[in-house]
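Here the complex is missing a single protein chain, while all its other protein chains stay put.
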Amino acid sequence: MPSTQPVTVNLGPQHPSTHGVFRMRVTFDGEEIVDVEPVFGYLHRGSEKLAEERTYTQVLTLTDRMDYVSSMLNNQSYILAVEKLANVEPSPRGVWLRMIASELQRIASHLVATGFLIQDLGALGTPLIYSMRQREYILDLFEMLCGARITNSYLRPGGVYMDAPEEFWPALDKVLLDVPHAFDELEELLSANEIIKSRTIGVSILSPESMVNASITGPMLRAGGVDWDLRHRNPYDFYDQINFHRPLHNSSDNFARFWVRIQEARESVKIIRQCIDKIEPGPVRPSFDEVPRLLRPPPGDVYSAIEGSKGELGFYLVSDGGIAPYRCHVRASSLINLTLLREMLIGELFNDLFVSFGSIDLNMGEVDR
Amino acid sequence: MDMIVENNIFRFIYCNLVNTNESCSDFGNFLGILPLGFEWLAFLISGFLLCFIYINGILGAVILSIWGERRLYGRFQNRSGPNRWGPMGVFTSTADAIKVMFKEDVVPVDADKFLFNLAPVLMVFPVFMVFSVIPVGIGTFVVDLNVGLLFILAVTSLSGLAVVIASWASGNRISIFSGLRAVAVLISYEIPMALSLVGVLMLSGTLSLNGIVEAQKIPFILLQPLGFVVFFLASLAEINRTPFDLTEAESELGAGYLNDYSSMKFGIFFLAEFAATIGASAVIATVFLAGWKGPEILPSHIWFGIKLILVLGLIVWVRMSWPRMRIDQILHLAWKGLFELTLINIIVTTIMISIKPDPSVNEMWIMAIINWVICIFSLIIVSKFLNRSVKDNFSNLKNTTPYPVGTEKIKSSFINKKEMVN
Partner (left out) sequence: MIGPGLLRGLKITLINFFRFPATIQYPNRRVWLPELSRYNSLTPLKLFLETPKSAILSLFGMAEIPMKIPQSPRFRGNEFAWFEDRCTGCASCAKYCPLGIIEIVTSPGSTDIQEGENYSIDVFDIDIGRCMFCGLCVEACPYDALHMGTSFERSTTVRNKLVINKDNLNNSDKKPSSWYRPQFEEREFNPFDSEIEDHYEAGRHEKPEKRTMKDRWVDRNN
């Protein structure tokens, strides 16, 4: 009887599907995963420390680079924290515009997540390219709004920096018509395909209790049947004036996570349509007499969170009355969603390792900051 | 001297070299370089030249097929594909081949150098041997073995050995995963692959590929749909294509057993892989699509080429559309799905042949219809059997109550206070 022993393999940080520079020391017993030890920090840029030496507006450019597939949402979260800290009353049109922008960004982020799921399953990029194609149309809208596709810096305390150009609205309508078709196509490839279903259903199941205890948020939590959406629970901006459905699944496996993402993106389209109906002409941000460029918020601290594309994305800002935050801390949803990685992966097969890892939908820019 | 009579290329070269031979009587005097008594030399030279032509033909076909596949990938992925080098980018893979040749050849420190260098050779030569028995047109083949199909089955298993040697010799744990997977998959799929051809053998009564082509009054894909489906899937597994590309699972293993190979060694592996794809398509085209047979509007070689390209296109299409399967599912599919399908196929074919030992074309059409009905029926049954583990859980979505959320409820019932204290 030959004796067997587990094998430890180092996956990453240079690996095609670790979604960035993530490293895992994985111990295998045959094809089965016995132990996982995540190692990260390869992309640490010290954003939180850098924020202490920049004015409140300049910090905005750092938030773009945290989660670089959903920079609008990062901007929104940060700007809400600043507004709360400095008691800024935002202009309604600016708020509507930033809601439209952030919901568009949520669609783009979920498109990326869904595309990469099928890439991790080994479909050689076809669905990934279909989803990226659709994402490009959304990034075109961002270019119309703010001149940049990824590092937007579109929002300002009190609203947005500039009103949307006239050609934005017809282009937005066109994209909103296209997005459901794109998701139909992805769903045809994803949720109808027997291979994908058999590979994702029942894999990496997490219990709702453990997820709540580990403070996991976002689509991952809603896939476990927990109805926790900050847009609904703690409405920021004008989300209290909007009716939307919160898709829930109860099986909490890889399939459920991606099903929830797709449904959520479909809901985002409806939210944007309601925003378009309710938006009215007016200034997009308060004048510089009310909100100066160089903000000096009163001393104090504030925590403000939004429902990002990956979960609760919060900023904790401390002001000492100066022009720069005394402390800036980010509650990065990607990092906190990683907490249960070990529990997710142990007992699964090597083939499912990166699928489960990808179903967290993490972004290394946000994990390491 | 049967070979000289049947093989057109061989005969052309041979008869040009010697002019006094009874098998060349219809050729007239062409060159007559060699004097009398040197037929053995002529035989040697013409055999060598034949192999030379064949191997270079395969290499050219590989270069073309890499380009063609990349163009097709581009179209399936809604982009244009390579289009810079030459008309429609046809020289792209030539440029790649030149680039690969001039790259640095790295041998890892931990590698077993002898085996590391041996593996590419072992990988490439069985692939070329497959082509030797495939008739590309009327009388165009290297050798017409009377055990052609068995030869193909035997030779293709050798490539598995090469993968294992490559993965072991690299001294890399990720590569070893790839090698072990290759063993599991190749051994499992040898059996359905061999059994799926039994029906064809019964219908044609010969193992020679030329004989099989000539026996196909109507293409065997109509008479043997089950055999075709099983053989197609099994050969996808043998050549490591999606959905069975576990050996080179890019998103898991990087490049699998190729991880440590560079320069032309990598190039040879790459070439062997694509040549294997062409080889598998050629076998499918020969056995199931009547090979070079076709209406006499076009020459036989072109009919073969068209069928080959169709099968290659089907493989590319499948590769673009389906994701990879998990290793346990692949083995389940082989043993629980394809194996049973081949048995059904053998039983049905046996019954039909015992009823009608020598069917006419019209009777063959009736047999084809019956076979298709049985094929679809058994595919549905087997897929349901395999699908049992996959359940949609949408049905109970509406009935479930969501997990209780709300500040008080979470605090009281779901947060373990002991853990929080710790």
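Labels A and B are assigned to the chains in the order they are written; within every chain, residues are numbered from 1.
Assume contacts are C-beta pairs under 8 Å (C-beta built on N, C-alpha and C of every residue); 3 or more make two chains touch, one makes a residue touch a chain.
Here the structure is a predicted model, which is why all the values come from computation and not from measurement.
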- Note on the structure: Only one of B:Ala97, B:Leu333, B:Met352 or B:Met367 touches the unshown chain, namely B:Leu333
- Message: One chain isn't shown here. Among A:Arg133, A:Arg246 or A:Arg296, which residue touches it?
- Response: A:Arg133
- Contact with the hidden chain, among B:Met88, B:Leu145 or B:Met202, goes to B:Met88
- Which of A:Glu188, A:Asp240 or A:Asp320 sits in contact with the chain that's absent? A:Glu188
- Note on the structure: Per the touch rule stated above, chain B touches the missing chain via residues 74-80, 83-84, 86-88, 229, 317-318, 320-322, 325, 329, 333, 337, 379, 382-383, 386-387, 390
- Residues belonging to chain A that touch the chain removed from view: 54, 57-58, 60-62, 64, 126, 130, 133, 136, 140, 143-148, 151, 153, 161-163, 165, 185, 188-189, 192-195, 197-198, 293
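The criterion applied here is as follows: only the chains that are shown with their structure count from here on.
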- Query: Where the CA atoms of chain A average out and where those of chain B average out, how many Å apart are those spots?
  - Reply: 42
- Mind pulling up the chain A residues that touch chain B in the complex? 7, 9, 15-17, 28, 31, 118-126, 129-130, 133, 189, 193-199, 201-202, 208-209, 212-213, 224-228, 233, 248-251, 256, 349-354
- Message: Applying the document's contact rule, which stretches of chain B touch chain A when the two form their complex?
- Response: 73, 76-79, 173-174, 177, 242-243, 245-246, 249-252, 254, 319-329, 383, 387, 389-393, 396-397, 400, 402-403, 405, 410, 414-416, 419
